[in-house]
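With one protein chain held back, the other chains of the complex are shown just where they sit.
So, chain A:
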Amino acid sequence: MSSKESILAAIQKNKPDLLPLPEHPEFPVEGDLVERYKSSIKSNGGEALEVSDPAEIRDYLELHFQDSQMILSLSEVVKGNYDIALAEDPHDLEHVELAILEGEWGVAENAAIWLPEESLKHRALPFIAQHLIVLLKKDRLLGNMHEVYQSINVSDSGYGVFIAGPSKTADIEQSLVIGAHGPRSMTVFLLD
């Protein structure tokens, strides 16, 4: 008997009588989603800024980054200085300073943003970059995880990720350190 067969046989022998699978009730979220989002991402070590004009994002980039640094943007709203098409292999992204991405959905309750593979081009991009900026339209904000799973089909993409803040760790005496392996900062621009 193969291992698969013997595991399945053991389960059939040992499992209890079938118990029903519960349906998911609605868990509505009340209040101002934008404010909720901003406070959630703060707790995760990130920051969210409301902008009405894309020029504000460009000003932010000028203030925080230099043109000599590798900036890769997958957004139409702001441009970077490196073309993703040049990166054939994710290892080519090793020196990316800043990645600018567009989020598909945001969750007010925990600040998570859904990024399917198609919005990343390379799965490694939001991890290998030293800093991460995500642009999100305010009308793409949902209350909680239940709502977002109703709105997406996770298997449409070979890979998808909820990112809720920068790379962080508290493995040394529970002291929070931002920038464990991945981005040292995450800034979300909430657009009208």
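One rule holds for everything that comes next: a contact is a pair of C-beta atoms (placed from the backbone, for glycine too) under 8 Å apart; a residue touches a chain by one contact, two chains touch by 3 or more; residues count from 1.
Note that contacts and distances are computed from a predicted model.
J.: Between "Phosphonate ABC transporter, permease protein PhnE", "Lactate utilization protein", "DNA-binding protein" or "Glycolate oxidase iron-sulfur subunit", choose the name on the UniProt record of the chain that's been left out.
T.: Protein name of the absent chain (UniProt record): "Lactate utilization protein".
J.: Hey, which of A:75, A:119 or A:157 is the one touching the hidden chain?
T.: A:157
J.: Touching residues of chain A against the unshown chain: what are they?
T.: 2-4, 6-8, 10-22, 24-25, 27, 40, 43-45, 90-91, 94, 107, 109-112, 122-124, 127-128, 144-146, 148-150, 153-155, 157-175, 177, 179-183
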